[in-house]
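Accompanying notes for the structure given below.
The complex is shown incomplete by one protein chain, all other protein chains being positioned as in the whole.
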Amino acid sequence: MAGYILRRLVQSIVVMLAVGLIAFMMFRYIGDPVNQMVGVDTTPEQRAALRERLGLNDPMIVQYARYMWNAAQFKFGTSYQFKEPVAQLIASRLPATLELSIVSALFALLVGVPMGVYTGINRNSWLSKVFMTVSLVGISLPTFLIGILLIFVFSVHLHLLPSFGRGQVVDLGFWRTGLLTGSGLKALIMPAITLGLFQMTLIMRLVRSEMLEVLRTDYIKFARARGLSRRAINFSHALKNTLIPVITITGLQLGSIIAFAIITETVFQWPGMGLLFLQAVQNVDIPIMAAYLLLIAFLFVLINLVVDILYTVVDPRVRVDGGASA
Amino acid sequence: MRIMGLSLAAGVAVAVSAISPADSATLRWAFQGQLNALDPYTLNETFTLGQLGNVYEGLTRRGPDLEIEPALAESWEIIEPTRWRFHLRQGVKFHNGNDFNADDVVFSAERVQSQNSDLKTRLPGDVKVEKVDDHTVDFVLSQPNPILHYEWDTWYIMDKEWSEENGATEVVSASDRSDNRAAFETNGTGPYTIDSHEPGVRTVFKANPDWWDEIEGNIEEVVFTPISQDSTRVAALLSGEVDLVDPVPVQDVARVEQNPNTDALTGPELRTIFLGFNSMDDELSSSDIKGENPFKDARVRKALYQAIDIEAIKQKVMRGMSEPSALLISPLLYDRAGEFERHAYDPEAAMQLLEEAGYGDGFTVTMDCPNDRYVNDEAICQAVASMVAKIGVRIDLNAQPKAQYFGKVLATGGYDTDFYLLGWTPSSMDSYNIFANLSGCRDETGKGSPFNLGGWCNEKVDELAGQVLTENDPDKRNELIFEAFSIMHDEVSHIPLHQQSLAWGKSTKLDLVQRADNQVLFKWMTLSE
């Protein structure tokens, strides 16, 4: 058991190093950071001097080693654009993204699961078909268009919801939250829906097909034969079996929600990490880009690791089976 | 200057029309880009310098019509052709309470000339700065220079003592690992202080009650937010969440004007958008014509010029929000610009010219274009591509974000372009800047005019430019400039397109002055109840 966990830990570190290398190598080619740091009429000599000072002329492997060594100590360098330590920038933007991601994941779950259950149980009712089709609209329009249409309707025409930003935020010292003020909550509505719509569709369809599967198993048939009420079967037996994979998937999707937040944050000028990353790409701010990717990779590896270990604990068979193959 | 008179009138109207200005007001405003490091010498860029201009001041400043006014210097005189004497304003205090004096000017001069400074052009390296007494400073030049102080409105004076205490004697640079406070904090003498600054998120300015001059408006507090998406920014204005946005996309100007609570404020900008050719290499790497460079032939350049229907671009792409230009400089910045006329739009003549030059069947060429830098830059390039296609020049359009675009076409990318679109604002507001940067001969490394991306070269123009630099008599100087521009016009060194318009969107409750250099200055703003 300990050996298995240790092996997975080592693998995770290798994964992180690999992500670091890929990210770093691509960044090296993505554009010229020097152009972004100076005005347009800076002379070539000044540019060359800056390049030298930034260490951009060192061999690639040296730059990579230097970067990973610093990253291990949470030193991600200084942002080219902001001249601020990247760790500090990310820490200040992280709460906005996490709040948005978690709220949109909750939205996706709270709407997606009931709709999935309903469509699973009442497979052929017309309402199910409406749900199924309408939910597809959520993945048939690009996110940015949904966001802009929402702004168009609810901000410009109805003046109901703010079109940008986080509203009033409360500083808790280590965390700046928008969840404690009215304007903060209002500002969260449209971005969370925009971001969560896709996941909601996914979850709804997943729950539906899990329900369909579970309802056909002998165990449910047996319960039915025992004369348990339909309701009891649906909720206490079927749904319970459905939820484990759903929660796993949602957990694993959290990483991709954070990545997709790039678009939502751009549309709504939400001051989170996604916006920071996109601006960093546009301005070739390598330290921010690298740190962001490492952070995403870290979150993902962490979630994966936890899920794997939990599985091992819950279901010892995975160890035997997975030991050979995973 | 005729058009700027309008905005001056708007500024003057403040006092008359704003019947019930609030005693003090908070301005919420949004720009497409972000305010990054606060060190006034780190980035030579209009927006950053404009915002910092609310906090810092130079020895001179520019008024609503861009006229040079005394600021931290009360007056100045040229006591010898190479020695300028500045008399400093007395009793001025920095925001932290320190006195402003000659030491600060000497310190700022050294700092702006130092290695990391991005504003070295503000003060030529060979200029010596001498303190005469606490309130008098001499600038000693190596040769006469009538426009020495033209860019000093954005050379901001910093406090020597404060900088020393805060590790800010050096300019904040990207490689900076030191604890240089000038990146996040400011200590100017200007009408506003920065209360809090979260780069990329928001910046709060507060009025400085101890400013030596009078704030004409009533803005006590300013909350600045960057909003990069055009539609989101316009939505924020239309829904009343912000009082001022810059820029309004040209297609939304009408919408902003129709909305009862908002106005669009437009005026010509100083930046000129133009096309340039690679006329330096012996072959265009992106063309199907091998062994020769069609752009070396002035007839080919003129053919492309005459194939472009600039009025159509103005009407359809810019929706009237541009002023077609025959020169690389705005008519606001050169008195005799009116004497030049664009080569007429004439596709027939253009085809004739191509025929004469031996390219009757046309040719292919790649055009480099930014897609997030200037107003509708990519749409302009597309329109140009479609127009020249009609005379047989087939363009592969390579439109990219500015980071990649500049990385390719500038000196650092080896001037890797055959045909490009660029915009240029002469920061000294003077024609010499054009010769020095855009039209002078250069070598492969960029020695000469570093932003002459296509390497067009004419020795006569270079010679005239040298004379322009040292000529003190304004009329003679204008004549020299005229001669140089005439050659560039006849030879079609570039294809000037237009000056794009400024387009700010504002709440009807807001009165302000819009200056052609696009600086957003709070001291002239009044927000009524």
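Per-chain numbering from 1; labels A and B assigned in written order.
Assume a residue touches a chain if its C-beta (ideal position, glycine included) is under 8 Å from a C-beta of that chain, and two chains touch if they have at least 3 such contacts.
Simple rule for what comes next: contacts and distances are computed from a predicted model.
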| item | value |
| --- | --- |
| Per UniProt, the name of the complex member that is left out, chosen from "Dipeptide transport system permease protein DppC", "Phosphoribosylformylglycinamidine synthase subunit PurL", "NADH-quinone oxidoreductase subunit K" or "Phenol-soluble modulin export ABC transporter ATP-binding protein PmtA" | "Dipeptide transport system permease protein DppC" |
| Candidates B:73, B:123 or B:383 - the one touching the absent chain | B:383 |
| Option touching the unshown chain, where A:19, A:115 or A:239 are the choices | A:19 |
| Among A:71, A:169, A:187 or A:281, residue touching the chain not depicted | A:281 |
| In chain A, positions touching the absent partner | 11, 14-15, 18-19, 22-23, 26-27, 29-31, 129, 132-133, 136-137, 139-145, 148, 152, 156, 202, 205-206, 209-210, 212-213, 216, 245, 249, 252, 255-256, 259-260, 262-263, 266, 278, 281-282, 284, 293, 296-297, 300-301, 304, 324-326 |
| Chain not shown, touching residues in chain B | 230-231, 234-235, 238, 249, 251-252, 254-255, 286, 309, 312-313, 316-317, 366, 371-372, 378-379, 382-383, 385-387, 389-390, 394-401, 404, 408 |
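Note that in this section only the chains that are shown with their structure count from here on.
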| item | value |
| --- | --- |
| Inter-centroid spacing, chain B versus chain A (mean Cα positions, whole Å) | 40 |
| Chain B partner contacts - residues on chain A that touch it in the complex | 31-44, 46-47, 49-50, 53-55, 78, 80-84, 89, 92-93, 148, 151-152, 155-156, 159, 162-165, 266-269, 271, 275-276, 279, 282-284 |
| Touching residues on chain B, where the partner in the complex is chain A | 30, 34, 36-37, 39, 42-45, 115, 118-121, 172-177, 180, 183-184, 198-202, 225-229, 231-233, 235-236, 238-241, 372, 401-404, 406-407, 410-413, 427, 437, 445-447, 450-451 |
